[in-house]
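Just one protein chain is left out here, and the rest sit where they should.
Per-chain residue numbering starts at 1, and chain names A and B are given in the order in which the chains are listed.
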Amino acid sequence: MELSRRGFLKLGAAATAGIVIFEPLGLKRALAAPPKGFSVSKRVGEKTTICPYDASGCGFVVAADNGQVINIEGDPDHPINRGTACSKGASLRQLAADNPRRLGKVLYRAPGGSEWQEKSWDWALDQIARKIKTTRDASWRERDDDGYVVNRTEAVASVGGASLDNEECHLLVKMLRSLGLVYVEHQARI
Amino acid sequence: MPKARLIDTSKCTACRGCQVACKQWNELPAEETKQLGTYENPPHLSGNTWIKVEFRERPGEWLFRAHTCMHCVDASCEKVCPTGAISHQGEVVLIDQKQCIGCGYCVLACPYNVPHRDEITGTARKCTFCIDRIGNGLEPACAKTCPPGAIKFGERADLIAMAEQRVQTLISDYGYPNANVYGADELGGLHTIYVLTERPSALGLPETPEVATSTVLAQWLSGVVTAGVLAALPFWLLFKRKKQIEAEQKSKVEGGVR
Partner (left out) sequence: MTNHWNDIANSDCMLAIGSNPAENHPAAFGHITEAKERGAKLISVDPRFTRTSAKADIYCPLRSGTDVAFIGGVIKYVLDDMEANPTNYNMTYVTEYTNAPYLVDPDFRGPADLDGLFSGYDADNRSYDKSSWSYQLDEQGIPKRDMSLQDPNCVFQHLKKQYARYTPEVASSITGAPVATFLEVCQTFAATGKAGKSGTIMYAMGATQHTNGTQMIRSYAILQLLLANIGVAGGGINAMRGESNVQGSTDHCLLFHILPGYLKTPINKDETLAQYLERVTPKSNDPKSANWWQNTPKYMVSLLKAWYGDSATASNEFGYGYLPKNSGNYSWISLFEAMYDGVIKGLMCWGQNPAVCGPNVNKERKALENLDWLVAVDLWETETAAFWKRPGANPADINTEVFLLPAVASFEKEGSVTNSGRWSQWRYKCADPPGEAMPDLDIINQLMVKIRELYDGDATAPHRDAILNLTWDYGSHVDPHQVAKEINGYDLTTGKLMASFGKLKDDGTTSSGNWLYCASYTEDGNMAARRDLTPGPFNIGLYPKWAWCWPVNRRIIYNRASVDLNGNPWDSEHPVIAWDGGGWIGDVPDGGWPPMAVDPENTKYPFIMKAEGHAHVFGPGLVDGPFPEHYEPWESPVENMLSGTQNDPAFKIWAGPMDYKGTPDKYPIVCTTYRVVEHWQAGQMTRNMPWNVELMPEMFVELSEELAAEKGIVNGGRLVVETARGQVEAVAMVTGRFKPFQINGRKIHQVGMPWHWGYTGLSTGDSANLLTPHVGDANTMIPEFKAFLCDVKKA
């Protein structure tokens, strides 16, 4: 459920200087009058998310203006972290799109190349699909050395997935197994 | 009733969520640091680091203490500030960035080495107690974020009672004979109260902090600065401050990641 639908109390008239205060169950916070001249500098958060780091599953709230993050902090309603955040969770703000180190373009490196080239999604996915098919088909094994029917490729491998959502994992495993992959591994092994 | 913050060193795990949460809310940039053979970084508070965890190793012990502004009742920084930029807003000791001329008196006067002059802004900066948050019913970012609940925000009287009870438990049940409450009476009463597992001096705090006054400060400075320079200093700094504000506004327009 998104916070905005739960009747979270919006304070502050100006859109940029507003504030969202939580109304946790059984813990309605009284709002003190702000000392003169000290309106809150930014909103706390409107929507909830779960931390992308360890598997504690801490809750966070995110405030964004026009899609750009302005604040991320612990979700005070969340029973596991109760609004808190360690030094990784507290820095989630720097994971946002305005971190210049984030990737925003498909990058391609040609054989023997010394640089990245920017490419379109359509070109890259088309190329990857063809490479998967070529490698799979060329390496296809209908039977193994003992003569059993195995219908697999050992030439294409997939690793990773522990930072994907469950829904993404489902589609990924469905795709990989249908392609006949057996080299399927991820973070749980290492 | 005044609010305060209680830092219980017996509960701190030094995850340093407080250091980052403070920077996140107050939009303070990261400092460039080096690995100097300790987990502790940055090396000291600064214009861009308003709270930091100090690490101390002793045989069989690793002591952690989050260091930040005490928001003293008798605040040396406020007393020595020549422009009136530092004032009490309720329990909060605040440096008005528009009035601050960056003279550095408060930096020298603070018994806890809290305010620091920032090179970019040219002003003294330190913990604001997240005055915009606490004035609007929220906890300061450091208290809000603390996973083990080592930093708490609340009514000062309640926190002192809680601290005293915790100290009794630490002495009786946990084998900390030197446990003590710090800040209940120091400097007219601090608004950052500590539960310390050891004597204050073992955790980097003065046992008997003293209030600096302009006289005290003048005495300190007499050896290094002539009276003439001292008199001229504020005017020169005011001029410099104006240029710095202009530069800061320019850099904001140009943007860049924090």
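Throughout what follows, a residue touches a chain if its C-beta (ideal position, glycine included) is under 8 Å from a C-beta of that chain, and two chains touch if they have at least 3 such contacts.
Please read these numbers as outputs of a predicted model, since none were measured by experiment.
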Mind giving the shown chains that are in contact with the missing chain?
A, B
Please pick, from B:R5, B:K23, B:H71 or B:R156, the residue that touches the omitted chain in the full complex.
B:K23
In the complete complex, which positions of chain A touch the hidden chain?
1-2, 6, 24-26, 46-60, 62, 64, 67-69, 72, 77, 79-82, 84, 86-92, 94-99, 101-114, 116, 119, 121, 124-133, 135, 137, 139-140, 142, 144-146, 148-190
Please output the residues of chain B touching the missing chain, sorted low to high.
11, 13-17, 19-20, 23-24, 29-39, 41-42, 57-64, 147-149, 173-174, 257-258
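We adopt the following convention: only the chains that are shown with their structure count from here on.
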Could you give the separation in Å between the centres of chain A and chain B, each centre being the mean of its C-alpha atoms?
35
Report the residues of chain B in contact with chain A in the complex, numbered from low to high.
15-17, 19-21, 24-25, 89-90, 92, 131-138, 141, 144-147, 149, 257-258
Would you mind writing out the residues of chain A in touch with chain B in their complex?
11, 19, 21, 29-35, 38-41, 44, 71-74, 76, 81, 83-87, 89-91, 93-94, 98-100
